[in-house]
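Excluded from the complex is one protein chain; the other protein chains are retained at their positions.
As written, the chains take the letters A and B, and residue 1 is the first residue of each chain.
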């Protein structure tokens, strides 16, 4: 028997009585498998993916408003007053709950006034911006910008991360400008721009705050926006678009979580002492 | 007990966590333990799973990779879905018969010839990259044999006066001008 009483040691510099291709029992005993893998529940996934759905809903609301103004020549006062009152109410709500943010509120008021006056002044310029361009190029430009927005949005899945909505907001404002240049009256331009900014600028900040402190209201908002968007699509557009919309939402909210959890069984993360050690800096990790 | 505890403490590396000391105490009760085998070759362990090094390695998080946040996983998932969707669309576009496409309602789509062309082009591009890289390295990046860059370096510290160091031992810092060296050696 080749095995002697001397145990096999994991050293190269000493001659050992074992052959070169000897595999010891302790081989890979320090292997760790899937130690960092997160456990996902349906609840977590659905609540996370509902953020995507919320974003899609807000986008849909914006574009429905545009469609109404452009093709159906709806009156601007109803949606505009609704959205303005809601945003003012939200601001007051936000203010009353959080006393330390008085300065923030004043800043928000000032900036909202600045915003309103700017849009008011620039409406004639925006109106004639792309007069000579054909509609098709505007639609394609707008589509590209929406795709860019979907890619760059910060859905803020993890509340501890820093919220960075700058690029997506800018893209969306650019898209709103581009679409607004199709209108033929100043009032429509003003209304549309203001609506867009309220929904995409003020609402995400409010939504983040909601998710932190009043989670059920956040879910309520998601459902509310979803239902309003679906209702408007049903009213304004043909059946295939509604079908596509419902399929999209069900995919996001139902199919994707199931698929995600099914894919978890393929996770096979290996760690061991052969990996690079991660230095612990500042005493905390 | 105290003696064995002291001896076990002597054998261990100086770690500060208390659990290790407890573990070593626990082990010591039954069998004498070895930390590094070449210190005490007489005391041996047969069961490798009880080796302390093993336990230490298994308990520590030093080599664990970064905690993966859910954003990264969702992003990867979204990419996976997108790429699968594009792949499916590509395959459908390539393989579906024309009347099926008309039945769906798609009448205006790029010619199917492009599916073959793009695939082949990418493949040949991969193969050509081997050749192109070789050509680039040989023709463009290689300097001629009599080029000054093959002899000298731009980062040299040049001593302009050859008399100072030319006839002494090699200076570790300064280099002499190659034209002066040629003059001394060959003129």
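What we mean here is this: a residue touches a chain if its C-beta (ideal position, glycine included) is under 8 Å from a C-beta of that chain, and two chains touch if they have at least 3 such contacts.
Just so it is clear, contacts and distances are computed from a predicted model.
J.: Since a chain is absent, check the UniProt entry for it and pick the matching name: "Gpi1-domain-containing protein", "Large ribosomal subunit protein mL38", "UreD-domain-containing protein" or "Aspartate--tRNA ligase, cytoplasmic".
T.: Of the names offered in "Gpi1-domain-containing protein", "Large ribosomal subunit protein mL38", "UreD-domain-containing protein" or "Aspartate--tRNA ligase, cytoplasmic", the one UniProt assigns to the missing chain is "Gpi1-domain-containing protein".
J.: In the complete assembly, which of A:107, A:161, A:212 or A:275 touches the absent chain?
T.: In the complete complex, the chain left out is touched by residue A:107.
J.: Looking at the full complex, which residue from A:11, A:25, A:82 or A:125 touches the chain that isn't shown here?
T.: Checking each option in A:11, A:25, A:82 or A:125, the one touching the absent chain turns out to be A:125.
J.: Taking the full complex into account, find the residue in A:88, A:115 or A:217 that is in contact with the omitted chain.
T.: A:115
J.: For subunit B, which residues touch the unseen chain?
T.: 148-149, 152-154, 158, 160, 163, 166-167, 177-179, 183-184
J.: By the contact definition given up top, give the residues of subunit A that touch the hidden chain.
T.: On the subunit A side, contact with the omitted chain comes from 107, 110-112, 114-115, 118-119, 122, 125-126, 128-133, 164, 166-167, 169-171, 173-174, 177-178, 181, 197, 201-202.
What we mean here is this: only the chains that are shown with their structure count from here on.
J.: Help me check something: in the complex, which residues belonging to subunit B touch subunit A?
T.: Residues 37-38, 41, 44-46, 48-49, 51, 54, 57-58, 61-71, 73-74, 77, 81 of subunit B touch subunit A in their complex.
J.: Which residues of subunit A touch subunit B in the complex?
T.: Per the touch definition, subunit A meets subunit B at residues 5-7, 9, 11, 14, 24-26, 29-30, 32, 35-38, 48, 155, 157-158, 161, 256, 260, 263, 269, 271-278.
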